[in-house]
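Missing here is one protein chain; the remaining ones are kept as they sit in the complex.
So, subunit A:
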Amino acid sequence: MLRVLRQKVGCGASPAMIFGQALQKVLPAGSVLPRKYSSAAKEMNVREALNSALDEEMSADPKVFLMGEEVGEYQGAYKISKGLLEKYGPDRVLDTPITEAGFTGIGVGAAYYGLRPVVEFMTFNFSMQAIDHIINSAAKSNYMSAGQISVPIVFRGPNGAAAGVGAQHSQCFAAWYAHVPGLKVLTPYSAEDARGLLKAAIRDPDPVVFLENELLYGESFPVSAEVLDSSFCLPIGKAKIEREGKHVTITAYSKMVGYALQAAEILSKEGISAEIINLRSIRPLDRATINASVRKTNRLVTVEEGFPQHGVGAEICMSVVEESFEYLDAPVERIAGADVPMPYAANLERMAVPQVDDIVRAAKRACYRSVPMAAAA
């Protein structure tokens, strides 16, 4: 294995350097994806993917700047912005006070003027302090001004549950932000997603809510040379079929894609071939890919980490009912976080977040392979 010792992460954009940096990291134990590649394959974890994407976009466009709590001197609360302050200076990497409403408003105002801010929320739970600026100042401006005031801003940060952080630090905001016309909402899963979607988001002329996941930051994924190239970009509004299948469609985003892929492995041993769709984009939602898949498999399970009521799965189910009703051979199944504020105790937390067996069970139900639950049980 190549060992290239480097002091700084994220400086210089050449694939060879990133390859070297990536390889020096030890892959985390229990990495979700089965390793199909030889040890010489290029791998990158999500943290590096985000860092390199930020670096490359800041290098390419002097209007791009980063602001948020601890993004500069601390190197990022989760080290996503490591090395950027040193490389780009304090004019472009701004440490803000702990004042989300104020700094988010400042970011949006800068975007009005034509700069391209990347506003980091330490977690999206804190974005609620600034949500008026995201919705009313950013999302709606281009429409209200009939195209005069566009807002090329990215709001990014970890979203959803981490581990043991409790009720106020664990909410998934995908459904809330995706509710609003004028926002784009992206949910990367793999390193390729992280790089391609963050670059697309920064280059996009509209406000983008970019929902990362803390527990994915350390996960490594194989990346091709194309992904490593600085011009790499993924289209916004297009889902990815991570695994093809015939019997049931499972939609998921962010961390749940990994769980869904594990569920697909388990299901395949029982003769059920699951098609796993990594949504990548919650708004615009790739209804075409989802419906095409359901028309092929005739069964659907939606998976999300967030609260169930009025969630992403509810929208997907409705879309399929509207467009592909005749193709459904079973009711749509929905796996979501439990309808409770996130508890702290490990066993309760485990019950509050979807697990692989929940997805397997729902898929079997959709395939009529399990005993139906008695109503009065």
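Assume a residue touches a chain if its C-beta (ideal position, glycine included) is under 8 Å from a C-beta of that chain, and two chains touch if they have at least 3 such contacts; residues count from 1.
Definition applied: contacts and distances are computed from a predicted model.
Engineer: Given that one chain of this complex has been left out, which of "ATP synthase subunit b', chloroplastic", "Pyruvate dehydrogenase E1 component subunit alpha", "Down syndrome critical region protein 3" or "BPL/LPL catalytic domain-containing protein" is its protein name according to UniProt?
Structural biologist: "Pyruvate dehydrogenase E1 component subunit alpha"
Engineer: Which of these touches the unseen chain: A:74, A:143, A:344 or A:368?
Structural biologist: A:143
Engineer: So which of A:111, A:191 or A:367 would be touching the chain we can't see?
Structural biologist: Of the candidates A:111, A:191 or A:367, A:111 is in touch with the missing chain.
Engineer: Which candidate, A:42, A:82 or A:133, sits in contact with the chain we can't see?
Structural biologist: Per the contact definition at the top, the residue touching the missing chain is A:133.
Engineer: Pick out the residues on subunit A that sit against the missing chain.
Structural biologist: Residues touching the hidden chain, for subunit A, are 65, 91, 94, 96-97, 99, 101-115, 132-133, 136-137, 141-150, 152, 181-182, 184, 204-206, 235-237, 284, 287, 322.
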